[in-house]
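The following block contains the structure, expressed as structure tokens.
A protein chain is absent from this complex, but the other protein chains hold their places.
We just call them A and B in the order they show up, numbering each chain from 1.
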Amino acid sequence: QSSVTIYGKVDVGIRKMSDSSADLYTPHGSRLGFRGEEDLGGGLKAKFQIEHRFRPDDGTDAGYTAASTNPTTGVTTPAVARFWNGLSTVGLAGGFGELRLGRYYSANFLGANNKADPFGGDGAAALRGVGMLTTAPYIRTANVIHYSGNFSGVNVAVSTGLKEGAAKAHNSIAVGYANGPLDVGVGRDNGQDDGNLTNLYATYDLGVAKLAVGMGRRSTAAGVDTDGLLVGATIPAGPGRVLVGYARNKTDDVTNASKVGLGYFYPLSKRTTIEFTVGSDSKATTNKRGYDLTLHHNF
Amino acid sequence: QSSVTIYGKVDVGIRKMSDSSADLYTPHGSRLGFRGEEDLGGGLKAKFQIEHRFRPDDGTDAGYTAASTNPTTGVTTPAVARFWNGLSTVGLAGGFGELRLGRYYSANFLGANNKADPFGGDGAAALRGVGMLTTAPYIRTANVIHYSGNFSGVNVAVSTGLKEGAAKAHNSIAVGYANGPLDVGVGRDNGQDDGNLTNLYATYDLGVAKLAVGMGRRSTAAGVDTDGLLVGATIPAGPGRVLVGYARNKTDDVTNASKVGLGYFYPLSKRTTIEFTVGSDSKATTNKRGYDLTLHHNF
Partner (left out) sequence: QSSVTIYGKVDVGIRKMSDSSADLYTPHGSRLGFRGEEDLGGGLKAKFQIEHRFRPDDGTDAGYTAASTNPTTGVTTPAVARFWNGLSTVGLAGGFGELRLGRYYSANFLGANNKADPFGGDGAAALRGVGMLTTAPYIRTANVIHYSGNFSGVNVAVSTGLKEGAAKAHNSIAVGYANGPLDVGVGRDNGQDDGNLTNLYATYDLGVAKLAVGMGRRSTAAGVDTDGLLVGATIPAGPGRVLVGYARNKTDDVTNASKVGLGYFYPLSKRTTIEFTVGSDSKATTNKRGYDLTLHHNF
């Protein structure tokens, strides 16, 4: 009777960074998820989704953080066992859009931040962190009420993560417009740390290449601004596709990172891809360059 | 060939207690379970069941307890990673009843303790802990041999959790009788801590309302007795049902808790319910009153 769908991916890459020995890792965040939906009538559905993340290279739970003690203050932070590190929500969906309760991506992350990088923030060529300034705590939100809807090509998402003891809530919003080859949008996170992150993106699919541009501005509670820029392209080539991009960010006039990324994704099937990516960040102090070769299997 | 059934629930409530800010939580214990059975012939079946508990509001494993250090003694209790916090058993079932080995609910919990509270011990209106004195370590038993059977409406359950280093075993028993609208029974836990818990319950379904009454007596190893009482009713009302009840408990002549609970459960379908509950405990020192609104989805 029950209609639970199991989904996920296992991806393992062999990586070589310029100052480190080769290692195995999971560039795309290997995962196991369970989701289901129930028709409530009248176009309404109840939905749930829970998603675990893990590291296939050593079998560990990627959502577990061991306890740590600050060497200066001596304060110990207890361990956290966030098994469902991807997301964990229950909600309702219908003509109005979708409402999710639980822990989920911030509205800005899904709606703007993650739209520009051809590499999706993953692997040796990842540009999202550099150009869109994607960083915790602005990726996912705990204790969240998340709404998203699509109206004639306009995507709207709003989320608020309740304070639950913190000084502030984590609020996020994103608005985008997708029509034919064009997709543009803007998003914003206001965090519990009193900082914020604003993102803009535009992508245009020319057919011979899909172009992307993105920007990010992150402001800390102390008022320090960092500005990021990202340009990229995804180019169909033979059976696969070439991905290329550049990203940098600056705080005042100091460039923190300036990175180029290049990759080729070769599909063995719809669900399985072999990927080669290479990245080089001229501002990095260690591991300026690196590459990886990944077997990426979705199920 | 294998016939594994995936089941579970995700429920998230928005709660407001009188002395705390609003938060999200999981009143019913969100879970993901796997179970299966194999026909062995002659009416005999092999069965297994394992059930994980989690908190969808932040994605954490509800069975994980971080290490802690007693500030007085300096003794550290190591972390426990009880992923299958709901239960984990393998067993045999047939005309004789069912035998389970592993970790499971105590006989008394299933057979008597959890029978009276209309709210099932969950949410802002929960009465079970107050009136039936439901508390660890009398809910589940590790290293247990658990037998249950039903004979012409008489339910019998006996469980013994092996000592495994402790001074005593955890033994539990329950006997109930269900016939038409009537269900009555009694149960008892004798714990490893040398304490014990006795419960009585009776429910009667009048059609216009199902009435419940329950009692609990808990005795500590030191011989201190606490006596609890619970009365409740579940009343079909419109598409849903109204739940109402009262519970209190006393140690000698001191009333520790005196709580009323009220709720309305509105079904969106057989598997999905919206629930509103409110509770008020006049003896509580903080958070005397509270309410919650919950989206409860079974799969």
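Rule of thumb we're sticking to: a contact is a pair of C-beta atoms (placed from the backbone, for glycine too) under 8 Å apart; a residue touches a chain by one contact, two chains touch by 3 or more.
Just so we're clear, the structure is a prediction, and the values are computed from it rather than from any experiment.
A.B. asks: For the chain left out of this view, which of A:A79, A:I139 or A:A209 touches it?
C.D. replies: A:A79
A.B. asks: In the complete complex, which positions of chain B touch the hidden chain?
C.D. replies: Given the touch definition above, chain B has residues 2-4, 6, 34, 36, 38-41, 44, 46-48, 50, 63, 67, 78-92, 101-103, 142-145, 162-165 touching the missing chain.
A.B. asks: What chain A residues would touch the chain not displayed?
C.D. replies: Counting only chain A, the missing chain is touched by 5-8, 10-12, 14, 21-24, 30, 32, 54-61, 64, 66-67, 79, 81, 83, 268-269, 271-272, 295, 297, 299.
FYI, only the chains that are shown with their structure count from here on.
A.B. asks: On a C-alpha centroid basis, what's the spacing between chain A and chain B, in Å?
C.D. replies: Centre-to-centre distance between chain A and chain B: 39 Å.
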